[in-house]
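For this view, one protein chain was removed and the others were kept in their places.
Chain naming follows the written order as A, B and C, and within any one chain the residues start at number 1.
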Amino acid sequence: MSPAEPAPLTDREGYYRRLGQKNMAPLWEVMKGLVPNEPVPSPAPAIWRWNDVQDLVMEAGDIITAKEAERRVLVLENPALAGTSCITQSLYAGLQIILPGEVAASHRHSQSALRFVLSGDGAYTAVDGERTTMSPGDFVITPPWTWHDHGNESDHPMVWLDGLDVPLVGFLDAGFKEDYPDDKQPITRPEGDSLARFGEGLLPAGHDGSSNCSPVFNYPYERSREALATLDRDQERDPCFGVRLKYVNPVNGDYAMPTIGTFLQLLPQGFTTAPYRATDATVFSLIEGRGRTVIGDELLEWGARDVFVVPAWSWYRHEVEEESVLFSFSNRPVQEKLGLFREERGEKTS
Amino acid sequence: MSPAEPAPLTDREGYYRRLGQKNMAPLWEVMKGLVPNEPVPSPAPAIWRWNDVQDLVMEAGDIITAKEAERRVLVLENPALAGTSCITQSLYAGLQIILPGEVAASHRHSQSALRFVLSGDGAYTAVDGERTTMSPGDFVITPPWTWHDHGNESDHPMVWLDGLDVPLVGFLDAGFKEDYPDDKQPITRPEGDSLARFGEGLLPAGHDGSSNCSPVFNYPYERSREALATLDRDQERDPCFGVRLKYVNPVNGDYAMPTIGTFLQLLPQGFTTAPYRATDATVFSLIEGRGRTVIGDELLEWGARDVFVVPAWSWYRHEVEEESVLFSFSNRPVQEKLGLFREERGEKTS
Amino acid sequence: MSPAEPAPLTDREGYYRRLGQKNMAPLWEVMKGLVPNEPVPSPAPAIWRWNDVQDLVMEAGDIITAKEAERRVLVLENPALAGTSCITQSLYAGLQIILPGEVAASHRHSQSALRFVLSGDGAYTAVDGERTTMSPGDFVITPPWTWHDHGNESDHPMVWLDGLDVPLVGFLDAGFKEDYPDDKQPITRPEGDSLARFGEGLLPAGHDGSSNCSPVFNYPYERSREALATLDRDQERDPCFGVRLKYVNPVNGDYAMPTIGTFLQLLPQGFTTAPYRATDATVFSLIEGRGRTVIGDELLEWGARDVFVVPAWSWYRHEVEEESVLFSFSNRPVQEKLGLFREERGEKTS
Partner (left out) sequence: MSPAEPAPLTDREGYYRRLGQKNMAPLWEVMKGLVPNEPVPSPAPAIWRWNDVQDLVMEAGDIITAKEAERRVLVLENPALAGTSCITQSLYAGLQIILPGEVAASHRHSQSALRFVLSGDGAYTAVDGERTTMSPGDFVITPPWTWHDHGNESDHPMVWLDGLDVPLVGFLDAGFKEDYPDDKQPITRPEGDSLARFGEGLLPAGHDGSSNCSPVFNYPYERSREALATLDRDQERDPCFGVRLKYVNPVNGDYAMPTIGTFLQLLPQGFTTAPYRATDATVFSLIEGRGRTVIGDELLEWGARDVFVVPAWSWYRHEVEEESVLFSFSNRPVQEKLGLFREERGEKTS
């Protein structure tokens, strides 16, 4: 055995072939790709403009019934991840439409799901025996393994943005799903019960606090928006984020969901954020405002109800034309729990 | 050395005397008292009825100025702990009055303090650069080592119940206090800032969460009362507690203060609670309602703005004549953190 | 009502008398004492020298049987807290002697207990079905509410230092005690089981980790001493502490017991520590070495098997003549959990 002289390439090829027969491979030929110096994210920046896609969303109502579809959702697929149903490598997003009189049947799954309401008023989500009526800007969650269904008893279609950790759970081989015997689960608690129980600065006296997902499942826009407005009076704006709040589980102050972090931020008219990048690819949407986001060389112009995505570890900044409220979500809780999250702030140039 | 025959008593006396000279003592003579089979609490049940004490409280305004007193408070002293300024062994309670135009000067201390507003409207508490205006039923805290002062800019006297962990901190030899150079601390944030920042189901995105005390320092009665009313519609009442919520720190879901647990509970008209006892002696007050509490052989009749105390490990039950909202506080967080808390539920007899 | 002119003193006396009749008292007359600017600890520095007390300890074996005494312990009572059986305000300490053939009967209590073995070899402590044989310098715990008994099957008396949170648990009115039906509890696990299960860097795969006390109940001096020696080779000595380790619960890295913090530290020959003070009054003992501790104006000379106490918030330093290994305990976990702990380091002058 003499390591002094490396083997001729031809010998290596034969050796590699014999390795392959034993399900082995030489690390040194692939190490650079496996352990890169910094993230080389595969997703691309992308935007789905409401004006562009609204008709297609509405048309889905003609194409398939809610009953047949189980969930009538148009997946927002990252153009760089074609065929994967992913908007980032670990997250899924879609636009769901539910028509008057329809029900999206009750089921439960290991995946965490969020809804950010874009259009319409008065449809409901039922979670674990309680209904909540939804309005634009509301942030609604359906925690892992809880029965949930949606229904529209208003006389308008309703559309919301869905966000799920479907790719992550698939990657971990840890997903289970079950259908409820009926379309609708029984309602056992009055509307507003969860918010009263957990959302007013108090908790049930004997609550055990062991759940990893928020028991509050609707964070009404009315309250969140008012909080942002109050804080904006301070004028203490973060250069990268403006005024930015994170939705939390009141039982432990952690993110509202175990795998998906969600934020709401106010950017005043004329504000330009300082450059920022982080290891969590992020999906943005907004219910009011207008502006643009510059990601490396790309420029995404956005307005109300648009959805766009910023890849991991890519410098970006927002430029605001009209006061905007941006909702965003990413896998940051996963990265933080695993000790992997990194972020970097740049200098504001203008 | 022969342990077979115990020493005559006379020998023991001499031995004990020699021990005493070395600052030693025989454990076996005191062990029963030091390590009892179950708690033998020294505090007694007691009540301070608003109608009884109201005049004395108001009279304090003639006796001493707020400036001279620093805090114009009448200590509620447990009759079984005379001379100690304690309402239970580890807690202090008092009635504080502040007259129109007065200021209770700014200071800070290691002790945690709570206020439960009994009478008057419009005085403020300032904590760490922010003011909150107080109304009856509001639960207000001044966290350890934060500057705080009170002022009354209304045209009526205001009275609240003070609760502090003064005896506990003294027992632990861990108390520090400092006066602010001026009577009033500077106000740097708009009213409502803390509640917007922490009290709406969201937290500041970069918040570090390391504090052990709630950054929300006013829990308005309006919100708490509404939450109780919503939950009471469920009709799921705990036999011992009715509908009962605990005030929490939204940053971690823990008690609002590190050493004092605080609760608000709704007891419907005609409700009688099942017998209950726990190792935390508890101070109760109420802003609305009427009823009585039976503690062992004693019966305490109470109404709005009364304050009463239930000793540790004493069976008690509440009997409600008019729908009542009880505020209560105890050292339960201390006992839970140290693994000492015990409780026991009895059978409802009627 | 006119606060401008304070009431004459005579009026105040009458007012105070009327307050007293209602179990009330004026805070402003006692506030300075209740809320001091900094701790005014009541315990005093004190030392119990082994040479001074050894004969009295041995004599206890003639005075009373282990059976009659239940625990044959000489309480070390702080001279400033006479009659309280306390060595500090919240802690108890004593010297326990057990003679060959004796058993200290099995019981359990809410109080946490520690043993630091001073003299003798071969007696055992049994905890929860497992025995451990004890040697000088071993740190042994009996967690709250676990059955424990001691026995001496060697042919020499054994003496150890007991430390308990008896005053703290009494102050909180939270103590329970129960005697086991027999003197000895049944032994169900082989000696060394706990250490193998929890003390080798591994934990049982399904362990739930909910206990707040270490499942390892003997920390053998052999291992602890060797660890200190290894670390001392680094020569990275803390100016205030030399080389200092804290005994931990391997299940969560917290203190070994919920209420009592315990430490072992190595001070090399000739070392003088920098001045230090903290809010936790501390009891020291040592199994080897010789030196002195200067506490304010007092000087305590110590050697092997001595026990001494440093009051809270008192500046002190150690001066070492022979390499010393100091064991110490205090209520620091309590203060840390409640957010009350403070410490201060001074400049080394020599």
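To be clear about the criterion, a residue touches a chain if its C-beta (ideal position, glycine included) is under 8 Å from a C-beta of that chain, and two chains touch if they have at least 3 such contacts.
Remember, it's a predicted structure, so these values are computed and weren't measured experimentally.
The hidden chain, counted over the whole complex, makes contact with A, C.
When the full complex is taken into account, the listed residue touching the unshown chain is A:Q89, out of A:Q89, A:Q185 or A:T293. Within the complete assembly, C:G209 is the residue of C:G33, C:G101, C:P186 or C:G209 that touches the hidden chain. For subunit C, the residues touching the chain absent from view are 189-190, 192-193, 195-197, 199-206, 209, 216, 219, 223-224, 226-228, 230-231, 233-234, 238, 241, 244-253, 263-265. In the full complex, the hidden chain is touched by subunit A at residues 1-4, 6-7, 11-12, 15, 18-19, 22-28, 30-31, 34-42, 46, 48, 52-53, 56, 58-66, 68-79, 85, 89-90, 92, 94-95, 99, 102, 109-111, 144, 157, 166, 168-178, 212-213, 258-259, 279, 281, 311-313, 331, 334-335, 337-342.
In the analysis below, only the chains that are shown with their structure count from here on.
In terms of inter-chain touching, the protein chains here are arranged end to end in an open line. Because subunit B and subunit C carry the same sequence, their contact can be compared by residue number, and over half of the numbers here are used by both. With centres defined by CA atoms alone, the chain at the far end from subunit C is A. Here the spacing of subunit A and subunit B, counted between their Cα centres, is 43 Å. Between subunit B and subunit C, the centres computed from C-alpha atoms are 29 Å apart.
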